[in-house]
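So that we are looking at the same thing, I have put the structure below in C-alpha cells.
Here the complex is missing one protein chain, while the rest keep their positions.
Coming up: subunit A.
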Amino acid sequence: MNETTDLLIIGAGPAGMSAALAAASRGAHIVLLDDNPLPGGQIWRDGPQASLPAAARRLREQLQACANVRCHTGTRVIASVADKTLLVENAERGWQINYERLILCTGARELLLPFPGWTLPGVTGAGGLQALIKAGLPVRDERLVIAGSGPLLLASAATARHQGAHVLRVAEQASRAAVAGFAAQLPRWPGKLLQAFALFDRHYRTASHVLEALGQERLEGVRLLQQGRIVELACDRLACGFGLIPNTQLGQALGCELAEKALAVDAWQATTRQDHYAAGECTGVGGSELALVEGAIAGHAAVGDTAAAQRLWPRRERWQGFARTLNQAFALDPRLKSLSRVDTLGCRCEDVPYGDLIGHVSWREAKLASRCGMGACQGRVCGAALEYLFDWTPPTPRPPFSPARIETLLGLEETPPT
C-alpha cells in the first residue's frame, strides 16, 4: 500500500493548502499530509467551538474540488527511509510515500519557557489554550490569565471570552514603547489594523510577565510581575506562550540548511536541497497572509510555473515587512531567563529539574548527564527553551521523528535496498 506522487506537501495549514492549490492547476499528482484530524493548521483549526473565516472555508472547498490532490489527515512523518521516500503513520497503518518534489509547510510552535508551577494541570500554552478551546475545551465562567508575548495572546483571549471565560489579565512581556511602536506601524497593513482593533482588551498590560503558577494538585492562581509590581490573581487557567518558533526539525533531518533558526529558502521558496521547497512559518514566523503567498510561490515553482511564482513576489515582500516589524516589537526580555528555580522542571518528559541542567556547556552534555530531551517530545519543548535560556544548539533530529508503533517500523524491513 505504498504511494508515489509528483509532489508531497507536509502540513495542511495556510501555506500547505495554498501550495497545493497553486500546484494543482498544472495537473500534478499531489499528496497533502497533516498530523491534525482536519486541514487548516493552527490558525484555521476547525472544531465545535471554532469559527472559520470565509477565506479558509473557500480554500478548503477549492482543494476538495481538485481531483489530483489527495489529503491524508491524522498522519505524521516517522522517518526518511530512502532518497525522496518518507515513512508515515496514521492511527491504522504505516506506509511509505515516494515523491519527486517536496514542500515543507510544517509551521511553527509556541516557545514554552519553564517557570515555577508550569507543570500544574490548568497551565497551557497561549495558542495552546486557543487550540484546545476550538476543539471543545469548556471554559465558560472560568477565570483566565493569559501571559507571554505576541499578538497571539489577544487572539487567544478573544476566543476564550467568546466561549464565556472571564479573562482577568493579558500580560505582555514587551515594553509599552515596543507595543506602541508596533501598533503605530499597523496602518501599513490595514487588514492587520482592523484585526488589532477587534482584539483590543482592557485587561491588556505591557511590561508584565509571569513569575509563578500557584497551586498544589492543579492551578489555583498566578503571580505576575506587572510593570514593576508583584500581583497575585486567583484563576482556573493560565495560558502562557512566549511567541512562535519555526518547526524546522523535519527539514533539517532531510538535509535542508537553516538561516536564523528557520529553514533557509531562496526567492522560489527552494531550500538548500534540490527539489525540496519550504513555505510558511517553518521559514520564519510572519502570520497567515505571508504563509499563503509563500505557499503559492512554492506550489507554482515546484511544478515549473516560474512566471506565476514571480508575479507573487511583490505581495510576499509586503508581508515580509509585517513579519520584520512583528518580530522586532516582541523581542524577549532577558529577565525571562531567570524565572526557574533549581526544582523547576526543565524537561517535562523526563522530569529533569532546572538545577540538574545548570553548569553544563552544551545540549549534548546536559542530555547525557540528565536525560533532558530524551522523552516523548524529543526535545521539541525543552530543546527550544534551553536554546533560549543557555544558547545551546539543539541537535539535528534523528528518526523516528515522532513516537511510532513497532509495526510501522517493522514495515521498513520490506524496503528494497537502494
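The rule is short, and it goes like this: a residue touches a chain if its C-beta (ideal position, glycine included) is under 8 Å from a C-beta of that chain, and two chains touch if they have at least 3 such contacts; residues count from 1.
Rule of thumb we're sticking to: contacts and distances are computed from a predicted model.
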Per UniProt record, name of the chain withheld from view ["Thioredoxin", "Transglutaminase-like enzyme, putative cysteine protease", "Cobalt/nickel transport system permease protein" or "(2Fe-2S)-binding protein"]: "(2Fe-2S)-binding protein"
Candidate in contact with the missing chain, chosen from A:T5, A:S18 or A:N36: A:N36
Residue, one of A:G16, A:G94 or A:G128, that touches the chain absent here: A:G128
Residues from subunit A at the interface with the omitted partner, ascending: 35-37, 42, 46-48, 74, 76, 91, 109-110, 112, 119, 121-125, 127-132, 135-138, 217-218, 348-351, 375-377, 380-381, 403, 405
